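Right, chain A next:
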Amino acid sequence: MSIEFDNNLPIYLQIMQYIKRQIVTGTLKAGDKIPSVRELAAELQINPNTVQRTFQELEREEVVETKRGLGRYVTSEESKIMTIKKEMAGELLERFLTGMQELGIEEQDIVNIVADAVAEGKQSSHRDGRGGTVNE
Partner candidate 1 sequence: MSNILELNHVSKTYGGKKALHDITLDIAPGRIVGLLGSNGSGKSTLMKLVAGLLHPSSGDVRVTGKAVGLETKSLVSFMPDRPLTESWMKVRDAIAYYRDFYADFDQEKAKEMLDFMKLGEGEKVRHLSKGMNERLQLTLALSRKARLYLLDEPIGGVDPVARGKILDAIVKFYDEDSSLIISTHLVTDIERIFDEVIFIREGELVMREEVETLRLKYGKSVDEMFKEVYAE
Partner candidate 2 sequence: MMTLLKYDFRRNWNTLLAGLAVLIIVQIGLALFFSEVTGSVVGVIAYVGAGVAIYVKMIKTYRSNIRSFNRRLVPVTGLSHVLSPIIFGTLCWLGLMVVAAIHYFIYSTTHTGINFTSYINDSGIHVSEILNVLLFLWWVAIFCIIIIFLSISIGGSFRFKTGPWISIVAFFVLINVISWLENIIFSGRFNSNELFHFTEESTALSTTSNRITWSDGTWASIIFEIIVAVILVGVAVYLNNKKVEV
């Protein structure tokens, strides 16, 4: 498992996104144990201090909690996970809207385009992803 990192953006932010996505998509479930700093650093081939910082930020945001002597775990609060999901969706949306507006597409047209795309997406193969134009 190795992520494609963008060296122009802070790595710790990218890892945070990565972990949040894993939580939101259910790969990491509520209450699951998260790999240790060392393990993750070794897996992703990044500086352990960076991983440490990631975890600290995630803890601050209450996405992750430390249980003394046991390690780090994904928050067990489902509501928190929903919040993250909404936040991430919101970010995606913002980018999408900005992009569409830059292309000069009117608001009503955006809604129609999205409706069509979603309908099409249900028919075509899932391998192509979520049908969004944003790559991450």
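FYI, contacts are C-beta pairs under 8 Å (C-beta built on N, C-alpha and C of every residue); 3 or more make two chains touch, one makes a residue touch a chain; residues count from 1.
Here is how the candidates were picked: all candidates are chains of the complex that A comes from, given by their letters.
Nothing here was measured: the structure is a model prediction, and the numbers come from that model.
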Pick the one that touches chain A in this complex: which of 1 or 2 is it?
1
Within their complex, state which residues of chain A touch candidate 1.
5-12, 38, 41-42, 45-50, 53
